[in-house]
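Only one protein chain is missing; all other protein chains are in place.
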Amino acid sequence: METSGSAKKGARRLAIALAGLAVAVGLAACGSGIEGPVEATGAKVELEKKATGNLVISNWPLYIDKKTVPNFEKATGVTVEYHEDINSNEEFFNKMQPLLSAGESGGRSIFVLADYMVAKMIKLGYLQELDKTAMPEVAANMSKALRHPPFDPERNYSVPWQSGMTGLIVNKELAPEVHSICDLFNPKYKGKVDFLNEVRETVPLVMKCMGIDTEKATEADWMKAIAKIKAAAVGGQISRFTGNDYAQDLTSGNAVAVMGWSGDAVQLQIDNPNLEWRMPTQGCMLWSEDMIIPVGAPNPTAAEAFMNYVYKPEVQANITEYVNYVTPVEGVKEVLLKREPKLAANHLIFPSASFTKNCSPTPTLEGKEEKNVIRAFDEVLNG
Amino acid sequence: MATALRRRSLAYLLLAPGTLWLVIFFVIPLYFMAKLSLDTEIPGTLHYHFTWAWSNYKEALQLYDTQFVRSFIYAGIATLLCLIIAYPLAYVIAFKAGRWRSLMLFAVVAPFFTTYLVRTLAWKTILSNESPITEIFHAIGLAPSGHILYTGFAVIAGITYNFLPFMVLPLYASLERIDVRVLEASKDLYASASSTFWKVTLPLSLPGVVAGTLLTFIPAVGDYVNAEFLGGANNRMIGNVIQSLYLTQSNYSAASALSFVLMAVIMIVVFIYIRFAGSEALMGQEAV
Partner (left out) sequence: MSTTATTAVSERDITPGRGSLSAETGPARAWRWLREHAVNIAAVLVVIYLLIPIAVIFIFSFNNPAGRYNFTWVGFTLSHWSHPFANTELTEAMLTSIRLALLATVVSTIVGTMMAIALVRHKFVGRRIANFLIVIPMATPEVVMGASLLSFFLVLGTPALGFTTLLIAHVMFCISFVVVVVRSRLIGFDRSLEEAAKDLGAGPFTTFRLITFPLILPGIFGAAMLAFALSIDDFVISNFNSGTTVTFPLYIFGAAQRGIPVEVYVVAMILFFVTVAAMGFATWQQRRAERMTSIRPEQEEADIVLPGIA
């Protein structure tokens, strides 16, 4: 009798303790995290006289040469922790977002993210306004075309890291006739074609093939293009949707023509001379990725010193040589003409105005339209 | 009485840390996920508020019903293949391997010691268009299009490989427990080898079959690594969807809704299965 009584008592005590715990957790949940009000915290950086200490940078993999960071450390005395931990704009943003909304940056002082993500972060108040007086090289050397983007008209929050073109990468031998985005839908290449998993590049490219002006496209236009992509995916025309990993499909023969980025093509040719980047007959998509200083970032002084440093044409030339994307810094071509004339003549790295005349900037989507388009496209990605 | 009481409070004391850990970090999170699955996003912000939005479930299922069904089909086929592949191996290890037994058991668990992702990437190499395996399959007509990678076949192959040890080990354990004298008795009574197998060995190994099937099927349904690396545009599974909804789209309510439905369906399947096949395999023996 007594034993079962006390056993019950024990169980009850446990139950009460657990219930109390649940209540405590529930209370803690109120008004914090993703369920609750929004606080935006945007402020201007406060600089010290001289850059010292430690600088943590998050960038994409293989997006810088091996010399720039050590050279910067030598030149300034700042120690740099350089992380290649960005593999997707959205994923990185989602991982950082809880920190950013609490006014922290996870110890990082520079992120490199795509224009549209930067636009979103400016709106959310997740970025620090830059002190441009500390970056004379940026002011002097930034490419004219990049100085006044619609999302940050005076470049108060962002400094371009690299730019590039999205077009076609084809295997000349196996897919000689692919010259336009429409050719990717040619049944001859069924199952041998990769599309990019980036909604803001893939869908506009397909709109170009459909004769839709990407800069005036309505939500209905986007949906029409997405429907076309979906039909091709379901029908087996598109092998898969990729990021940079199309490179391995091209080198191992799993794909013969893909949507791809200009810088990768230059690299891929080293592996396989049959691979080449082609400007689609309807034009390409132009994009850039920007350096930004998030809220709560420690040592903004060192961060701006780094931004300023990579805008020296001599320094930027090293980066260009390694990554092969379109540089946002003027004067690099002159440096490379002396050092490596072949690269200086490459129109994928220094595209002329006539080469990119049909190209369009990656469109910014907003509000409900953005949400609907992204949902529809993600449904295709998750086919 | 006093010692009994002390023993009992000792039991709760021993139980407390683990129970608390599981309650706080497993049960309560499920509650939060349930709550999140009924939330609505406040437009233009990244924040949610609770609204009993059952429509989240409806929308998510309408959008992703294909992937849902596909996951169960892929996992079902892979589980069946695992059973067919694993049984002879487990049988041989249990009854015929002799001094090779340890070595064969080692071969079964060896894949566990190479990282899951690296293993799967190795399959990517093995199944790629230029590999001899693909050519062999093409030659014997199993890969008519000439490629295996980025097809449902590749995803199922990957899942089958990655979860095979989960099938072999319980099968082996239950076969090994069979008293060989029983099989000999069957033979002595003039049962043929096949009827000994079908009437004695197989029924006695059923607990292993049940345990193995569950241990393979459950992780296989929720898997997304194989579909990510080996699948193409039409082979994504529900795990991929949940992952991308959570981590890239931050559409938390839809993702939570899908996770919940997935868990519920698995539970139902498992309970039905256990109803038919007996529960000791999953629940383990009770203390004596």
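Here the chain labels run A and B in written order, and each chain numbers its own residues starting at 1.
Criterion: a contact is a pair of C-beta atoms (placed from the backbone, for glycine too) under 8 Å apart; a residue touches a chain by one contact, two chains touch by 3 or more.
Everything numeric in this text was worked out from a predicted model, so none of it was measured.
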### Query
Just one of B:Tyr64, B:Phe137, B:Tyr150 or B:Phe166 touches the chain that is missing; which is it?
B:Phe166
### Task
Kindly state which of the options A:Asp213, A:Asp271, A:Glu314 or A:Glu369 is in contact with the chain not pictured.
A:Asp271
### Message
Considering the complete complex, identify which of B:Tyr57, B:Trp123 or B:Tyr150 is in touch with the unshown chain.
### Response
B:Trp123
### Query
Residues of subunit A in contact with the chain that isn't shown?
4, 7-8, 10-11, 14, 25, 28-29, 32-36, 58, 61-62, 83-85, 87, 95-96, 98-99, 101-102, 104, 106, 108, 243-245, 247-248, 251-252, 267-268, 270-271
### Task
Considering the whole complex rather than only what is displayed, give the residues of subunit B touching the chain that is not shown.
7-8, 10-12, 14-15, 17-19, 21-23, 25-30, 32-33, 35-36, 85-86, 88-89, 91-93, 96-97, 101-102, 104-119, 121-126, 128, 130, 161, 164-166, 169-170, 172-173, 176-179, 181-182, 185-187, 189-193, 195-196, 199-200, 203-204, 211, 214-215, 218-219, 221-225, 229, 238-239, 242-243, 246-247, 252, 255-256, 259-260, 262-263, 266-267, 270, 282-288
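To be clear about the criterion, only the chains that are shown with their structure count from here on.
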### Summary
Chain-centre distance (mean CA atoms) for subunit A and subunit B, in whole Å, is 35
### Query
For subunit B, which residues count as touching subunit A in their complex?
1, 4-5, 8-9, 12, 19-20, 23-24, 28, 31-32, 36, 39, 42-50, 63-64, 66-67, 128-130, 145, 147, 149-150, 231-236, 240-241, 244-252
### Query
Which of the residues in subunit A end up touching subunit B in this complex?
2-3, 6-7, 10, 14, 18, 21-22, 25, 29, 34-38, 88, 90-91, 94-95, 97, 101, 124, 191, 195, 233-234, 236, 238-241, 252-254, 367-368, 374-375, 378-379, 381-383
